[in-house]
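First the structure, then my questions, so here it is.
With one protein chain removed, the remaining protein chains of the complex are shown where they sit.
As written, the chains take the letters A, B and C, and residue 1 is the first residue of each chain.
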Amino acid sequence: MAPLLDVRNLTKKFGGLTAVSDVTIGVEPRSITAIIGPNGAGKTTLFNLLTGIYKPDTGTMVFDGHSLVGLRPDQVNAAGMSRTFQSIRLFHGMTVLENVMVGMHSRLNISLFNTLTRTAGFNRQEVHVKQKASDLLRFVGLGGKGDEVSRNLPYGDQRRIEIARALASDPKLILLDEPTAGMNPQETVEAMALFRRVRDELGVTVVLIEHDMRVVMGISEYISVLDYGQKIAEGTPAEIRSNPRVVEAYLGRRAAGTTEPDMSAEVN
Amino acid sequence: MLDAGRSSLGSVSARSVLGWVYRFILFPIGQMLVFIVGAALVLTLLSYLLALLFPEPRPNISLMTQVNRQLPGMIVSGITIGFVYAMIALGYTLVYGVLKFINFAHSEIFMFGSVVGFEVMQRLAEGGNLPGWSPVLLVAFVVLAAMLASGLLAVLIERVAYRPLRGAPRLVPLISAIGVSFFMIDVVRAFQAITRNDFNLTYPLNNLEWIRNPVKLAIGEATVNIRPTQFIVVLGAVVTLIALNYFVNGTKLGRGIRAVSQDMATAGLMGINVNRMISLTFFVGGAFGGAAGALFGMNVGTVTPFVGFIPGIKAFTAAVLGGIGNITGALLGGLTLGLIESFLNGLLVYFPVLGQRYTDVFAFSVLILILIFRPSGLLGERVDEKV
Amino acid sequence: MQFKRSVFFLFVVVLALSVPLVGAQDAQVIKIASQSPLSGPQSVLGTSIRNAVELAIEQLSGPLTEMGYSVEFVPFDDQATPDVGVANANLLVNDAAIMAVIGHLNSGVAIPSSEVYNDNNLVMVSPANTNIAITDRGLPVVNRICGRDDTQGAAGAAFAASLEGVESVYVLHDTTAYGQGVADFFQKAAAEEGLTVLGFEGTTETANFEGVIQPILALDPDLIYFGGIYSQTGIFINQARAAGYEGLYMGPDGFDSSEFAELAGDAGVNTYYTTVAAPPTFYPAAAQFIEDYTAKFGEPPQPFAAQAYDSTGIVLAAIQSVLESGEELTREAVAAAVRATENYEGMTGTYTFDDNGDPELATYVILQVGSSDPAEWSNNAVLADFQAPSPLAAAAEATPSS
Partner (left out) sequence: MAANSVRQTPWTTVRATLKRPVVAGAMLIFYIVAAVVILSSLDRGNLWFPFYSTLLFPTLILSPFFVLAAPVQGWFKGVLVVVLLFVAIPYLGMRDTSYLELVIQICIFAGLALGLNIVVGFAGLLDLGYIAFFAVGAYMWAMFTSGAPTVFNINGWLVPETAFYIFIIFGIIVAAIVGILLGLPVLRLRGDYLAIVTLGFGEMIRVIANNLDQPINFTNGSQGLFDVGRPPIPFFMRDGVLTAERMLGLSITNVEPLSQQLLFYFIAIGIVAIIIMVARRLDNSPIGRAWTAIREDEVAAIAMGVPLVRMKLMAFAMGASFAGAIGVIYGAKQTFVSPESFSLIQSISILAMVIVGGMGGIRGALLGAVIVTLLNLLVLKNLSLQINALRNVDFIVPIINFRIQNWPSQLEPAKYERLIFGLLLILMMIFRPAGLLPEPRRRMELAQKKEEEAILGEGASPAADVLNDQPTVTARPDAEQA
């Protein structure tokens, strides 16, 4: 089976710094893949390259049979790849529901004529958009909070809104950038369940950047490890756990003794 | 140029004094010279090229002769106005560096400087002893008075109209600044209308012998009159610019300002009084605007409460041109814009269909083109937004 | 907006206004309005026009007062801006007591405002508008007692050509309706007179003219003609002289203000200017006016003040003639009476309007600035003066009457 996302030899330099260097990653359809690595390893830059916010210097990115190179972020979104942000970037003045509705933009028929004349098709679409946004909010566990202003919600809820918003465009693949950062253990457990449901119930491939090893080891099926912009390892959680290079480059910097039990922990 | 002096002043050995002189005086002046000469050369070549391509015959002389005759004058006037723009642009750029907002009212701080300069000279003239002053002392006195007044005004404006808005969306202080600008124009106008019944304020330069004798310079076919006021503008600008360079890069207070402009929150945590630094920035930027105003006033002779608008916009353009937030950029942007404008005035007369009335259109086109192709300006660094 | 508070506010306002209003006046009131810039850079001239109208009403409304009318004066500030002028016009046409408008200073304001007057049959007499479009539109309510830019420009060019050693001219203008208009007429006439026009440039600069001056210096003209207003042209010549310009300097009636002397300083001495409104001192009959004006307002009258005084006089005389004829006093009647003015003896000349509202004979004067002292402005030397017929009058003369 061809990978849904096929990244080959991707390189991005900022001045003298090579943020992403010759990275090759494949993501299978309907998988959950984690990208890990120490701070500054180039993970977020990789996401920004994938979603068109940065332009790669060299390399190819093929998503679902189409090249992503040169696409604008909105075109990437339309192609079926959506994302969340490391620092939450909601539209803070808008309501929760509106935030999710914006996420549907690339799936809508945006016609000035229809908007101004309020054709039947337009009205149907609006009803559908609202309905779908409510459904998504219910899916992420925020049913009934659609009319609140998003900035007034707690942190964990804001992360959920971001995920709902990213799911609104019916993506084939969703990129989650540290989706559990700042969550307490209870919220983290719930979030992991949510990621699984995203894959299992919606059939969306999930790629996430994560620092919390319990999350990484708990839900991901494949793991790629970046260090200094280079991919130093990939494989199943078990393989990564036993890869000496990873242990040295990544885990070795932390107290290996404390992380080892975490990596084996199974959290449901 | 202005980033040259990174190191603080250490021990006072002969070598470090020399190094200091080099770093804070010779190097900046050298840089300015190189830049001016370079820009002037490029524009000169462009003039000749255009003259060759479009040999529109003049009624009495050939176009080549005209270019030969007007070039030196154009360069001199371009440099003069360029330094004025540069000094105003510094106010925009300093404030932008620290607060990341366009101080729209800066043009009125410039205007205030020019009006204060007039007031001081007029009072001295009414006292009757104006010609008795030594030129250097008089100019220094007028400029310093304008600097002080404008600096304080800038601090006051920041305190009243901007500080309560800090942290609000970007549009909010910008609009408040537009309000301040309008307000200032009318306050100065009302004051002058009541006290003098007139607001065309003419500097009393006529009874100063030394200011009326230009230096005549013959270059080929051309004779340029370099007026003492033009010397004053350039000299005053260079002196104050060097002082600013030293202040920002060589003193503790300057380091504070730089720290605040890097990261306000962290600077605050490091024990820097952020509000004081911001006030200081406004004072310094305002003082520069005031100095520019007084020098400009002496050079052109007559100012009004409305005089700030055009130079303000031009100086802002200059700041953007150089890369807003970048002090050296403001200087280079100002000089570039001054020279471009001066040359445009000279070049557009080649084309009767266009003419000088299109000068501003072309000046703005330059701005737009630069913003499109190099949005960070000549010297600004491209900052990618952190995602 | 909070309803309870706002409705309470409204209520208070209504109650306050239900307080009995001051009763209407019984005496029959005739009002004369003026429109001129009372603020902004040209307010010196505009204020002087306003003051002269006030003085004229005070001094000349005797006959009307005897008939039982009281004449009041309503000044408006048009800020030299078309929009403000039109807004004022719409305001003042609604005051039924206003019978005439004296104004404006700026043709760009007078043209749109006069459309409003015309809609409401309100007569306008202009002391200062020289643009040809003012009267060439043929509006029945629009009149002026001054000359026209086409004749003024030509007169300037003829005079420039007559000056010794003047062979080339460089023409500047301020890109406004007035300045560019008159500069254009000058340019054309100058070419016809055989002068070489070295350049025709417009500039909006108001403070720093260095960039404008350099190309002029390179061309070295014998004379610079600047179609513009004193607040710009005075500063220009100051800087041009400092930059080394040694030729002659000339301009239209926009130069005509004592402010010019102040702004130009010594550089402005010997400047030539044409005007359609000679200084009051030029008219022997105006001595009393100058004295009265200075006594009332504390400063000597500016140019156009005497013309504003005469404009008011024409209007008052027309109203008087309407009342004497026993007709009902309406705006139409006043407008017709003003247009029918024949041989009105004002202090600045004898006025008869042609069918377009131009004076059949207008006076054009060429003066030279004598001193950099603003107080001496009204003593500028009159080098030449002549009367030229309006285009209609000239055409009537040209076609032999049957």
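Brief remarks on what is shown
We adopt the following convention: contacts are C-beta pairs under 8 Å (C-beta built on N, C-alpha and C of every residue); 3 or more make two chains touch, one makes a residue touch a chain.
Computed from a predicted model, the values in this text were never measured in an experiment.
Although it is left out of the displayed model, the omitted chain contacts the following shown chains in the full complex: A, B, C.
Remark: the omitted chain is touched by one listed residue; of C:127, C:156, C:202 or C:313 this is C:202.
The chain omitted from view is touched by exactly one of B:125, B:140 or B:174, namely B:174. The residue from A:4, A:41 or A:166 that touches the chain not shown here is A:166. Residues of chain C in contact with the chain left out of this view: 1-4, 6-8, 10-11, 13-14, 16-18, 21-22, 24-25, 29, 38-39, 47, 72-75, 77, 79, 81-83, 86-88, 90-91, 93-97, 108, 111-112, 115, 119-121, 131, 133, 137, 175-177, 179-181, 202, 204, 330.
Along chain A, the points of touch with the absent chain fall at residues 51, 53, 72-75, 77-78, 82-83, 85, 89-95, 98, 101-108, 110, 112, 115-116, 118, 122, 125-126, 129, 147-149, 151, 165-166, 168-169.
Residues 101-102, 160-161, 164-176, 178-187, 190, 193-194, 197, 264-265, 268-269, 272-276, 313, 316-317, 320, 324, 353, 355, 357-358, 360-361, 364-365, 367-368, 371-372, 375, 385, 387 are the ones on chain B that touch the missing chain.
We take it that only the chains that are shown with their structure count from here on.
Of all the chains shown, the one with its CA centroid nearest the global CA centroid is B. Using the average of C-alpha coordinates as each chain's centre, A ends up farthest from chain B.
Work out the mean CA point of chain B and of chain C, and you get 39 Å between them.
Annotation: 73 Å between the Cα-based centres of chain A and chain C. Here the CA centre of chain A is 49 Å from the CA centre of chain B. Residues of chain C found to touch two or more other chains are absent.
Residues of chain A in contact with two or more other chains: none. Residue ranges of chain B in contact with chain C, taken from their complex: 58-61, 65-67, 69-70, 73-74, 77-78, 80-81, 198, 200, 202, 206, 212, 214, 216, 222-225, 227, 296, 299-304, 306-307, 310-311, 341-342, 344-346, 349, 352, 355-357, 359-360. The touching residues of chain C, when paired with chain B in their complex, are 41, 44, 168, 175, 196-215, 217-220, 231, 234-235, 238-239, 242-244, 259, 262-263, 265-266, 372.
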